[in-house]
Each structure stands twice: as structure tokens, then as C-alpha cells.
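Just one protein chain is left out here, and the rest sit where they should.
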Amino acid sequence: MPWRLLRFALSNKHPEPRMFTRHDTLKPAYDVVIIGGGGHGLAAAYYLARDHGITNVCVLEKGYLGGGNTGRNTTIIRSNYLTPEGVKFYDESVRLWQDLSTDFDLNLFYSNRGHFTLAHTDAALRTSRWRAEVNKHFGIESEVVGPEAVKKAAPMIDLSCGGHAPILGALYHAPGAVARHDAVAWGYGRGADLRGVEIHQRTEVLGIDVVGGKVTGVRTNRGNIATGKVLCAVAGSTPRVLDMVGIRSPIYVHPLQAMVSEPVKPWLDPILVSGSLHVYISQSARGELVMGASLDPYEVQSTRSTFDFPEGLSAHMLDMFPFLSNVKVMRQWAGMADMTPDFAPIMGRTPVEGFYLDGGWGTWGFKATPVCGKTMSYTVANDRNHDLITGFTLDRFRNFELTGEKGAASVGH
Amino acid sequence: MTCPVNGPRAISEFAYGGEIRPMPDPTTCSDDAWADYVFNRNGSPGVKREWWCHTPSNTWFVAERDTARDVIVRTYLYAGDS
Partner (left out) sequence: MSAIAFENVSRTPRAGVKGPGAAAWIAALDLPVPRAPNSWLPLPGGLIARLGLTEFLVEGSEAAKLAAPLSPGVYPVLRQDTALVLHGARLNELLLETCSVDFRALNLSTRPVVLTSMAGVGVTVIPGEGGGMPCCRIWCDSTYGEWFVETLTGVAGELEQPGHPCNQGVTA
């Protein structure tokens, strides 16, 4: 046994520095309080400290770091969206992803795979062409390909999908990638921690004080904090936090379920998504097949799983890949998706001064983690919405100016 | 879930119709009130009154459901104007 490990095991105190500094108490005041210790909240903390020099910041997390949707998604990263606002925003995110491992000095297992959105109907093919044209206009690699290209990239596929839904073509997006999602939260968290940001886990926000339309403090189960700026990055809990400051929003919460199979030998390189069959699938570095489907059909604010889900998803998966019939499902889980009517997020300043929102991330939030951190830290630091997020503000609903991403945000809609 | 007409059935036989929300009069209400009705939702957990439909019989009814625990409290036919 290496001496270092033995010393570590025998010592009462940890002789090695921990990943994160432990803070026993909350300070009475911070410049910025970030609610939510997932990827988005920690990224905002990281860029606040690194790019804006604001380090008197605390991140409050009810559970543990990355235990929400950051650790529950299917880790897909892409930028082939439908609206100019969406495309520019997600493209910046993909750019940031590519050198994040170096930035953190932590391996995120960022793995460029290529991403196929399969079209089984003329309507889906039409949306694919539309997306490809918008994408190319903004310089993003995105093109419509025929079924033979799909077969070449994934030779095991049944192009007729059991005869029910023959594949007519696909939108191919070469930069599509996967990454290890929990490492993203740890990377941003450690980077923020090293720069003086305090991360408090198991700290639940009970209320937010607003005086004269302005944020003055946050009440938690571990004491009260005075602050003038609060950033809310809590995914499926967003409506609950908005209730604390009296803001109405169009967000509705449905669970999104996912599952992984037992590990198998590498056979699937690209990421495949099918809107008609309501499935997406990729193979992780460990060999597990990571699979997801569309949202649960009704509102639930918990992360319960159902038996209907693996049953339905497996049936569709077998339409695409009949040879998987003997592969076992190993785990299933759910995340709470904070959905919006136009399938675009809600970001930026709000009617309450000093309260900033990074929510409405529904089923499309993981890929946006870096750019959300960048743009929200800018917005919080300057009290001005970053140029990239002006299409995503809360008042777009009141003004009937929606940013329609439904055709590109997820499957099965 | 128990359909008030057809009895207890698997949840897969039902379709969710959203929370019951009163509609403001579109000819007299302000644009803000109308936008609030069109878009805004009560997204926090709690016991809510919702529309559900038993799809094989096309029976619409009301379910009171705890959306935090996904537990149905009771179901009944809508008693309002029909």
C-alpha cells in the first residue's frame, strides 16, 4: 500500500486538502448569495470570482453539490438549436466547454461524439432543414444527412425501426459531445472555493427578505444573511423560490426520467436522438448506455420514478436497436424539469431589484452550464442583462414575445 | 386513479388536462391580466384541483392531487356549468 494512502487512513485529521473548504458557520453578510449548488450556481460563483473579482459570495445548497439536475441529466452537449438567440447562446457554451478541463485542471471526460437527430417523418425532416439553415448561418456545423450516414455511424441500427417509423434522414451536428456531469459541478465548485467563495451544503433557504421592492437578505435553516443580491439557480425548485419574492412565472414542473443499462463493450460512438420514438441514447466511457425519453405527462414536484418509464422507453429502444433485447437496465432516476411555454430558459434581472433568475431550464440546462455562469455573473456584477440573454428575460411573456425553441429543445414535443 | 364513472384504472388510461384556473373575461381584462392567465402557472407543490380525462371513455373529471408526492386525494365529476 502506498505510504501516502496509509497515512491518510490512519490519521484522524485529513492530511490532504479537501476538494472544498469546510465552513462551519455562515457569515452575517455577503455581497452575493447564490441559491443552488448545481452546475449553474457554481459556475456563476466561479466566474463572479474569476472575471469580476467578487469573492464575498456564498453558495447555498439544500442537499449536496451537483445532486439535482446537474447529476441527473444525460450529459449531452450541443448547440444546434432553432432560434438565433438560442443558437448564439449555446454555441458560446460549446466553445467554453472545450477548454474547461484545462481551466479546472480536472478531467471532465469531455468526449466529442457527433449528434444525430433522427427524422422519421416529413415534418421532422423539414424542421431539421430549418435548424440546419439557422445553424449554418451562425457558423455552426450542422447539416441534414440521409439514412445511409446514420447507418454508417451506428451500424447496429434498424433503419426501419421495426417497420413502424422508418428513418428518412437526420440532422447531424458534429460538435455534439458528452461530459462527466458531476465533475463539472466539482470543477466549478473547487475553482470558486480556491478564489474565496464559500459553499454551504445542507443549507436550505426558508425565505428571502424584500423591502421596498429590493432584496435585503436570505433566511436559512442555519441562520439569516444580509445581502443585496440573490441569484436563484435551483431548476425544479424555481417556483418555490419565486414564491418567496412574490414573482409569478410560467414555469411548470414535470419529472424527466432517465436510465442506464449495464456496461457493455463500446459499440455506439455518436449520440442519437429520435423525436418520434421519444428516445435519446449515447454510450458512456464506462460502457453504459445512457438513455432518456420525454417528460412525464403530468406535473409532479418530486424525483420519483415509475415502472411505466423503463417499459415504454425499452420498447422504443428495441425498435431502433433490436439486438439490445437481452441487455439489462441497471438504474433509473428522475429530475424535476422546470419547463417554460416556449422551451427557452428564463434568465436575468427580475421585477425585484437584486433578485436574479437563472431558471426555466427544463430539459436543456446541462449543456448551457458554462455560458449561464458567464452571463449570469456578468448580469449580477453589473446589474445589467448580458447581451446573450436578452431574448430570455421574464418579461417576454408579458410582452407576448416568445423565443420558440420547442422544435429543438428536447424530444417528444 | 379512480374515474368517477369507470372506477379505478391504471394511470396510463388517463390524460392530464392541467390545473383548473378561472379565465378572466378577455374583452374587459387588461393585457397584463390576460398574459398572466395565458402564461403564468402555479408551479409550486401542493394539493391542486386538476382536469383529468379517462381516455377510453372520454370522461373529463376533476382530481385533487398532491403534486409533491403524486398522491390522488379524491376525484369527482365537475359540478359547474355544463
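List of remarks:
Letters A and B mark the chains as written, and numbering starts fresh at 1 in each.
We take it that a contact is a pair of C-beta atoms (placed from the backbone, for glycine too) under 8 Å apart; a residue touches a chain by one contact, two chains touch by 3 or more.
In this text, all values refer to a predicted model and were calculated from it rather than measured experimentally.
In the full complex, the chain left out of view touches B.
Here one chain is not drawn; of B:E13, B:D36 or B:D66, the residue touching it is B:E13. Although one chain is not drawn, its touching partners on subunit B can still be listed: residues 5-6, 9-10, 12-13, 54-59.
To be clear about the criterion, only the chains that are shown with their structure count from here on.
Our note on geometry: subunit A versus subunit B, Cα centroid distance of 30 Å, whole angstroms. Across the complex, subunit A is touched by residues 11-12, 15-16, 19, 32, 35-36, 38-45, 48, 50, 67-70 of subunit B.
Here subunit A touches subunit B in the complex through residues 238-240, 242-243, 248-253, 297-302, 304, 308, 338, 341, 397-400, going by the rule given at the top.
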